[in-house]
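Below is one structure. I have some questions about it.
After this line comes chain A, so read on.
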Amino acid sequence: MGEIHLMKGNEALAEASIRAGLDAYFGYPITPQSEILEYFSRELPKKGIAFVQAESEVASINMVYGAAGCGKRVMTSTSSPGFSLMMEGVSYIACAELPCVLVNVQRGGPGLGTIQPSQGDYFQAVKGGGHGDYHMIVLAPNSVQEMADMPSIGFELAEKYRIPVLILADGALGQMMEKVEFKEYPKKNIEQNWATVGKPEKRDANVITSLFIESEVMEQVNIKLQKKYEQITEEVEDCELYHADDAEVFIVAYGISSRLAKKAVDLSREKGVRAGLIRPKILWPFPTKVIQKYATQAKGFISLEMSAGQMIEDVKLSLDGSVKSKHYGRMGGMIPAPEDILKEIESML
Partner candidate 1 sequence: MSKVIERDGVQYEVIWEKPKGLKEKQMHYCPGCAHSTLEKLIMEVIGEKGLTENTIGVSPVGCSVFAYDYMDIDMQQAAHGRAAAVATGISRVFPDKLVFTIQGDGDLAAIGTAETIHACNRGENIVIFFVNNAIYGMTGGQMAPTTLEGQITSSSPHGRDVKLAGHPIKISELVAQLPGTCFVTRVAVNTPQNVKKTKAAIEKAFNNALDKKGTSLVELVGNCPSGWKMTPVNSYIWWEKNMIPMYPLGVIKDVDNN
Partner candidate 2 sequence: MLKGFIEVDIERCKGCELCIGACPPKIACLSMSKQTNKKGYHFMEQTQNSCIGCGNCALMCPDSVITVYRLKK
């Protein structure tokens, strides 16, 4: 067991990324994730790791594109409005199949919104967000410890599948301090013979592009991407279950909401109500099979989100009408109270 630290989620994520072999970070200040930028600005130059505070999120994501195209472990981080600005770049990265880790520490929206925690960017995260048919793998930590664990997991997945991986956190996870233990993280060992590193005489030039002007070619590129997404859907899944075995009402919640949900489950159990929690640690691909497995024993599902109800659509798609389901949540940085969640649970019985 390594040394235990008390750290903010943002700082833990930054420190763990360095330990996971980060080669470059490009970012732009925005609350509530600026500690990530600040941490890197302090630590990366000392270690000879590339760091640029870019002129905008648009520039950051394109710096990520350039460095990721060189086969390096690259990261950027931002919060909701900044992530919207990055969408063009993410679409390019997805099509050019560049591995990288992106971080969105969500705040309340739409628009400039509020700096308080929110989960309003779920659609943007799991449905693509930018133009075209693409996905990111979306990781959803719910503790400072997971903020530290997920960069390494993210880089591994990104390199295995040549796909952008998004760590979807929120202001609460970024700002709060908890115990965290840094582990031994695996370093990159996948050969990246596609990267632009300078063309030796004996190989063809490597080109990083997302431009395929002929429709026939573009369709083939899309088919290849979709096959990859199918493969990821088969192979990648991570859920935490809490009191699921005998539950008759399930809360599905990710990130900070799942912590509220746990408290609500505890409250229900105290009252003899058999509630359980399914927490996707990976939001895309969505854990449809897990939901379906527990649907057979359930009277109802509640999608608890700090949004107007976004993940509920994936819960409903998974249930396919087999069990009733509803959304519950607050918006704009407001936090659902466990007591109110409890009422929602009881209403499903």
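We adopt the following convention: a residue touches a chain if its C-beta (ideal position, glycine included) is under 8 Å from a C-beta of that chain, and two chains touch if they have at least 3 such contacts; residues count from 1.
Regarding candidate selection, all candidates are chains of the complex that A comes from, given by their letters.
This is a predicted model, so every value here is computed, not measured.
With chain A as reference and 1 or 2 as options, the touching candidate in the complex turns out to be 1. By the touch criterion stated above, chain A contacts candidate 1 in their complex at residues 23-24, 26, 50, 52, 54-56, 58-60, 62-70, 72, 74, 88-89, 92, 96, 196-201, 205-211.
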